[in-house]
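A single protein chain has been omitted from the complex, and every remaining protein chain is retained in its original position.
Presenting chain A:
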């Protein structure tokens, strides 16, 4: 307000005739004001504050001297004298005061002097304000404020900056060593470096920051070289983290914010990058040891620290991968050892050991996934490391069983009756979820699917499935992970069974309404869709006449439902409940259709030789041996074998064992399943050949001409979701396709294939 008012006054005065003020005269007056200002700044006793009148007079004098007609316009001279006033003050008062002080005292003096200087600039520039408005503006000269500050920079700052920098750095060094320092002082001093740049950071950066960074690097380099020898990895990391925190605080307290990244980078470089390997590989406390001892807190710290340096996490994730791999391999070895300790003859049957193995793998996965999430903040590098580690040992297999088979069996054990009744629904769901997760690491997903289908078929057909919801739930999970194609057959199987139940109800209704058709035997038929189910041998077993009638009745019924479907009977999957009239009592026997057919032969004959059984049943040697063994050499000896040995031979003769009895009224006579492993593997192998052929043809059809390596790569990529095709297998398929004239080699370049449409 006072400015505007004063200005108005001056304009008014200028309108009247005015006495010319000579330069010397005017400047004398100004000089008085300046001296008063200096005295105030130097806190001379007795000096009074400027009154608004004083100020008005000074301003008006300048105004008048600048608005006089030439040659009495003293603007130029006053502009110079304005600068000289500062120079004089600095040379007389400021520099001598600074020069006699040192270190922190010098800094304090400088702090004061800078404050004073700014006050002086403020006041003087007010007195000379009129210059700013017209003279300076018109000639584009540096403004009053700038002139004032430049004086300080050129005379004081230039002389003192190096000493100031040294003093500041020495204080910082003291603080790093744990002493208390005057942070406010440092803040003010460093502000000078910023302000003196008049908008540019050059002074701060070149005169201070550069040295700070050098000094910091040297400081931490010294520290690190000692710590790395003396401290354990966790201790070192604690110190490093603390140092980084303190440096960050330092920036907050007195450094310019632009220094933060540069400073921290220096510290990280000296403390972490330089010693990364040495630190991570410390023999008794390095990364491996921390992983081994589950030091999650230290590992989290390690992640935090090393995530800040360029490629710093690479070695950590590598070690993580190595650790998880070796843990997994140890489990594989453990399971191998357990398996080889088992009795020779039981080796083929999947046992508890393998079940335990899968459980342990799941636990291992839980544990380290948790590490990835908690310690390693879900970083992709660590997810990748975990994946790669699991891919190594999840594809190893144990004791002749591939991991695909192990997983399928594991699922079977959970899903079948008596497998996991003790578990809650939630626990089962959770376990299934985890198995499916593991499946992601298995490269032979097609092999898993095939084994899974075999086991699912057994569960569904022999009513061994514990819970329909769980069956459907795991299929949903598999579908999510592996795609619809993967589960379509399995889903078809489950649906088939539901349809089969409806079908059975209809069949029973049919029998009730057509009582003449009723064969007098309870018959349950499960109608399945060929493509969904694993392939089964359908041999022409000579059914007993009673059963033939059943088949006929069902065929008739089915004809009424549909005309266009062909029924293929798979007797090998059938079961029968038959009554054995033994001397002591009648016992109900639950047997397979094969076994039943064999037993029923003895209704007609007292005594049958091996050859007779075989011709009457029309079965292969393998099957006949298996089922006769189950009836005469196993737990329940329904047939008496001559001679009485433990194995079946083609010269044996059998008779019905009238004397047989058991304390139960109902017994189940198991027929050990044939080992299907080989067939599953063969089936999968065949499917793979088709899959590779199809993939190659698909690729070549769209590309027409393609180099060998590229074709192999694209093929692997296309098929990778289901299995990892062997390069050799791909090559064989390519050669086969060449032979079949789908492809040819380029005449000039045998590495190039052409598609033959």
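Quick note on the criterion: a contact is a pair of C-beta atoms (placed from the backbone, for glycine too) under 8 Å apart; a residue touches a chain by one contact, two chains touch by 3 or more; residues count from 1.
Everything that follows uses one rule, which is that contacts and distances are computed from a predicted model.
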| item | value |
| --- | --- |
| Protein name (UniProt record) of the chain left out of view, among "RNA-binding protein 48", "Defective in cullin neddylation protein", "RBR-type E3 ubiquitin transferase" or "RAB20" | "Defective in cullin neddylation protein" |
| Contact partner of the left-out chain, one of A:222, A:607 or A:732 | A:732 |
| Chain A residues that touch the omitted chain in the full complex | 707-709, 728, 731-732, 734-735, 738-739, 745, 750-753 |
